[in-house]
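Removed: one protein chain of the complex. Kept in place: all other protein chains.
Coming up: chain A.
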Amino acid sequence: MSKTLKGITLKGSAELVAEFFSFGINSILYQRGIYPAETFTRVTQYDMSLHLTTDAKLKNYLTNVVSQLKEWLFDCTVQKLVVVITCLETNEVLERWQFDIECDKTANESSAPREKSIKAIQEEIRSVIRQITATVTFLPLLETACAFDLLIYTDKDLEVPEQWEESGPQLIDQSEEVRLRSFTTSIHKVNSMVAYKRTNSI
């Protein structure tokens, strides 16, 4: 394990970031009520209690995306990961959770591992996930049935794998944006933000 003792390598950083995305997306799905709360179970990660889905189809989908994402993180070809929440009745995009990924391209497979402690990275990740949980207080309620989608922004010349296809950015019409915390593994830096549809009440 290259990330336990000797510092962070490119591969270890990709694994850390992919792991964060897996737990982060599960937290978002639980907090926003996209899937019923009883389909989630609790696990301990980053020294805190997080939710993980038990739905087999959803798990399968997430593992597919996250494993592909890990590869692209290793190649430093991915720029953003976006969780898009759409209302099924009106087909409108209600929320966008956007994670910008900045990759230090000077790091490659054979470069020396960088000095950053796992504890510090986990601490940063913990604060990001706590903040995601806290944002639920000011986000507008999702009253209608919603579904989610994962979009990945990559370099233009990337070869699109078989089961993937190009799509639009699925932007929100009249949105409010809030920037959240970021964390860095010294090779990859992840900035988080959430954009939600402005509600026209009051």
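We adopt the following convention: a contact is a pair of C-beta atoms (placed from the backbone, for glycine too) under 8 Å apart; a residue touches a chain by one contact, two chains touch by 3 or more; residues count from 1.
Just so it is clear, contacts and distances are computed from a predicted model.
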Omitted chain (choose from "Mitotic arrest deficient 1 like 1", "Electron transfer flavoprotein subunit beta", "Phospholipid-transporting ATPase" or "pyruvate dehydrogenase (acetyl-transferring)") - UniProt protein name: "Mitotic arrest deficient 1 like 1"
Option touching the unshown chain, where A:Gln45, A:Gln79, A:Thr133 or A:Ser182 are the choices: A:Gln79
Contact set of chain A toward the excluded chain (per top definition): 58, 61, 64-65, 79-80, 82, 84, 86, 88, 91, 96, 98, 100, 145, 147-156, 158, 160, 163-172, 175, 177, 179, 193, 195
